[in-house]
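With one protein chain removed, the remaining protein chains of the complex are shown where they sit.
Residue numbering begins at 1 within each chain, and the chains themselves are lettered A and B in the order written.
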Amino acid sequence: MYDQFETPEPDEAVKLALRRIEESTARGEGSDVDGLAFNEVVVNMGPQHPSTHGVLRLVVTLDGELVKDVIPVIGYLHRCKEKLAEKRTYFQYIPIVDRTEYLASINCEWAYVMTVEKLAGMQVTRRAEFIRVITGELMRIASHLVAVGTFTADLSPLGTAMVFYMFRDREIILDLMEELTGARMMFNYYRFGGVRYDLPDGWVEKCRDFLKMFPKKIKEYEALVDTNAVFLQRTQAKGVITQQDVVDYGITGPNARASGIDLDLRRTRPYSVYPELDFEVITAQHGDIFDRYRCRMDEMRESLKIIEQCLDMLPKGPVQLGSLRAPYVITPPPGSAYVGQENPRGEYGTYIESDGSRYPYRLKYRDPCFCNLQLFPKLLSGNKIADAVAISGSIDLVLGGIDR
Amino acid sequence: MDILVDILRAVLFVVIAYAVVFVAALVNIFYERRFMAFIGDRLGPNRTGPQGVLQSVADAFKMMGKEDFRPLLADPVLFTLAPVTVMIGAVSIQLVIPYTGGFMATSLNVGVIFLVAITSFTTLSILMGGWASRNKYSLVGALRAAAQMISYEIPMLLSLLIVAMIVGSLRVDVIVAFQANYEWIGFYAPFTFLMFYIASIAELNRGPFDLPESESELVAGYATEYSGMRFGMFYLNEYAGLTIMSMVAVTLFFGGWMGPWAGAIQFWGIEWIGIFWFLAKTYVLVSALVWIRFSIPRLQVDQLMAFAWKILIPLGLVNILATAAIILWVPSWKWGLLVFGWVSFFAFVGLFDPILKRRLRKQRERQPVVSA
Partner (left out) sequence: MGLQVGSNPMSMDAIAALLVERFAGELDDVRIQEPDTVVARCTPAKLKDVAARLKADADAGYETLNWIAGVDRGTSFESVYHVYSWKTNTYLELHVDLPRAKPEVDTVTGVWPAADWHERESWDMVGIVYTGHPDLRRILLKDDFVGHPLRKDYVDLAENHPHV
């Protein structure tokens, strides 16, 4: 009989947190004069918590306002994506990849499709490459808008206004994508060797309108928070990711670049037509919350630049290999391949092993958020709760990608 | 017979005070949501009734229909008592506030002190609720609330002292009468008003000082474990507080119910037009509160405390000394106050932000660059 008043047994993570408190007490590192740690409480932040952006659960040990220890617990959104790959053909699996990191799903598709193309040794048509870059960069902007918007919403009610501005402008991108792919979030648009549809009539002009309008909007966002003393006070010199952390934990994306490392797979491991495009890798120096925010804002500008160049250079030709039909069944030769792709959050890649059949033998995701989240215990400990929330917002996690 | 009239009077004013609290809360919730939507470039609630004005009523009914749930381990007495007592502050403050000429519950001879004393009652309720809930978020929220509200009561008291010094009385109706002919204290002492206003935002637990219930950190702060109408009481109190605090500010600083033709229509000894002016002034201040909430990011606990203890309280003390000196020694002290008030106001407003930003810039320059 289910008893609603039964106090559940604490799970492994909570037990671990309690054990760590006991250990630190035994070592005499308690918080009060006698060295007893009775001031420390273990708090479950999440999985239903307003600022965890999904179903992340942080088992936080608090000493008053101070965060002493953090144990992230993940898996609440686990949908067995790697297991599903065993029973899906390569082609059937494309829409499932969409659902891993749902804020930039087209970039995830891109990584998967590239891996399969590498495995099968397929070429991509040139027009399709440009369309891939355009859509990928559009989604990068959309994803950064959500990232920055929700981060400011974590900081304050001002952010609730900001997040609505950002979602308002993200709508334009989603409308563009909808016209192109027929979907607003889960696109299922890339195909092996190309993309599903060519650009519809008038799409390029609409995209150019967006490019013309959007820089003004970025200025508007920056005017809201960049000079706000409270915002600066709350973001500067907090949550610093050192370069050693980046090396140790494999931090990638804007989080690494904010620490002054020009690690951008579009540059360091060029794929698609990025070598032909002129863009800067945005870096910052201090590696704190503010720099991560700045990196994202500037990256949006760079993405606009890239899209503009692509629209100018867009060649004519087919968007699919050979016939108009996509290759529904492909059987790559036995072997393994891994391709990393610069997702808005960092290096997103898929490792696929093929045994020569129609199904992937083993498919493994390399998810940027999974790696970035590993740094949390180190990054959040020693901060105040409010800072911890701001820091976790600035890291920009998507739980769909972490839990898979 | 007189006793009967007095009892009737008392009942009437208590009913009015409760009505004001409930109506103000419902109006403010709707008003803030629409205002916030306007700021955020959205529409806001616009479906229930014309322009959505009935949205709050619908919400209130929804809230009443919800399950009245109490956690098993919560302290049953305090848990129940907290939402019941939370309204006491908002209701009893009104007993010394004149709604309009001749329409006031009682003219206490310690009116201003009563105001400050009764405001702190809300702290007690919040602390009770947070403690009794047996929830860590609630506890942290309640302790934050207690620390914050007690800290900000001091600058509030300091600014109210100045009002009392200028007027020479603690009676609220005397303070209003002093401000006849538009000699509003807010004009004499704008800096004092600013201090009062900042402190009252903190007292109301509103953004940017909404730490006790900062949703991104503490879920719902002290109200986390409350549901249904118990939560509704906290919620109503919070939003009624907007109006009540603005009423206090208007009464003490902006001439209360006085305005053009305030006494044009009079019967039963009440100046009816005054109510209009009173409400109009109040809602100007309420709008400002909403605007501030959605323009300034939330502070952190340490920053919040530092702002009270390191900035507001020293400035308040200096302000009191200077005002006392002017009243004592300057012959035409009203002019002296006017000059001092505006100089200090512009000095604070003009210098605070640049100094803070300069400090931040310096800090930024000193901040070490990340390296391997």
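The working rule: a contact is a pair of C-beta atoms (placed from the backbone, for glycine too) under 8 Å apart; a residue touches a chain by one contact, two chains touch by 3 or more.
The model shown is predicted, which means the values in this text are computed figures rather than measured ones.
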**OP:** Determine which one of A:45, A:60, A:246 or A:307 touches the chain that has been left out.
**Re:** A:246
Original post:
Looking at the whole complex, which of A:21, A:42, A:74 or A:319 touches the chain that is not displayed?
Top reply: A:74
Subject >> Identified contact with the non-displayed chain, of A:102, A:197 or A:338 >> reply: A:338
Original post:
Mind pulling the chain A residues that touch the left-out chain?
Top reply: 11-13, 16, 74-75, 78, 80, 82-83, 243, 246-250, 260-263, 268-269, 336-338, 340, 347, 349, 351, 353, 361-362, 364, 366, 370-371, 373-374, 403-404
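Following the convention adopted for this analysis, only the chains that are shown with their structure count from here on.
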Original post:
Which chain A residues qualify as touching chain B in the complex?
Top reply: 5, 41, 43, 49-51, 62, 65, 152-161, 164-165, 168, 225, 227-234, 236-237, 240-244, 247, 259-260, 285-288, 384-387, 389, 393
Original post:
Which residues, counting only chain B, touch chain A once they are in their complex?
Top reply: 36, 39-42, 72, 136-137, 140, 207-208, 210-211, 214-219, 293-303, 353, 356-357, 360, 363-364, 367-372
